[in-house]
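A single protein chain has been removed from this complex, and every other one stays in its place.
Chain lettering (A, B and C) follows the sequence in which the chains are written, and residue indices restart at 1 in each chain.
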């Protein structure tokens, strides 16, 4: 992990993301983290896996800490690293930073597994994003 | 239609339904109206149609007017009537009333069609909710 | 905790709750658990606290495990227990059971804090649901 670069993904906070308390509704960060993961794995690759091989990823477990609420108009910087913890499990570490934030507003660890037809557990396929972690880190 | 009773369906407004302006986020009323329609048609019937016959309903068109914003804590009374406008089309009329509301906060007309495998247009099936409109009107 | 009864709250799974993989979209369980918590605390009480005293609850941290996917048509039984872990923190334990499920489909621990104006941390107020835990357990 030590030399893995961090993947940056931007999320604009819209009306749809907030609730009446004035900040982002807490489950919505899971949407932002998933968008980042889908960008990392590649939406075209995920779409091909799903429609052609009937393979998909599912969240097995996750833990989240909320430190600060993001507000309408924020552009969050979602910073993500990941590791293959076993042949059957990927672990992603997500942190959401508000504009000029020194500390993460929200941080999350999340375990992903791979499911085939009938939701049968499969080994994690050998996808491009797993083999070129060092180079795969666009700044958006 | 003249003697059709109105179907009442209650919706509790939660944090998840609101946005940072303090009222219900406008597309969420479509969720409330759909919950009412699924209650009218019968979720078990819809589930059976989908899983066994691969038949589902889809919204073809809709128009909505927003008069007043519902807030966290409201229990909305969704009042619905419907008609079979053609062999291929159902029209639902939804009105959402806030507690003690004399006029609807939101009103909506919505056309539903029936789709089979490959999203092929099918005639509206002969479901129970279409044949016993007069008796089918529980007050919840 | 040993003699605290479990609070039951029912959630009907609608189209809005699912995603294209055929099961409930994983962050949506947080909505179901929040609806259960709001029912436990009392929506009228929460609404009064928010609109009159500008006090609200916020999720501080949570961890979730997903064992099985719920599907359209399921009625989930959300079983919840809770404890006051400190003057500033409530911990809720949620488990979502599918129809006839022997084991929970999803289980969740969640820490709640209380925030006043300017999102200042406040002691947990002395609300009714905290004082009559033994009796407060309707079967719905």
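In the analysis below, contacts are C-beta pairs under 8 Å (C-beta built on N, C-alpha and C of every residue); 3 or more make two chains touch, one makes a residue touch a chain.
Only a predicted model underlies this, so the values are computations on that prediction, with no experimental measurement involved.
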Statement: The chain left out of view makes contact with A, B, C
Message: Among B:27, B:99 or B:125, which one touches the chain that has been omitted from the display?
response: B:27
Field: Footprint left on chain C by the chain that the document does not show
entry: 15-16, 18-23, 25, 27, 71-72
- prompt: Going by the touch rule given at the top, which residues of chain B touch the chain that is not shown?
  reply: 20-21, 23, 26-28, 30-31, 50, 56, 58-66, 69, 119
Residues of chain A in contact with the chain not shown: 12, 14-16, 31, 34-35, 38, 43-44, 46-47, 50-51, 71-73
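Methods note: only the chains that are shown with their structure count from here on.
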Query: Farthest chain from chain A, comparing Cα centres?
result: B
Homomeric contact chain B-chain C: same or different residue positions, threshold half: same
Message: Roughly how far is chain A from chain C, centre to centre by C-alpha average, rounded to an integer in Å?
response: 24
- prompt: So how far apart, in whole Å, are chain A and chain B when each is placed at the average of its C-alpha atoms?
  reply: 34
- prompt: Per the centroid of Cα atoms for each chain, what is the distance between chain B and chain C, given in Å?
  reply: 27
- request: Name the residues of chain B that each touch 2 or more other chains.
  value: 15-16, 71-72
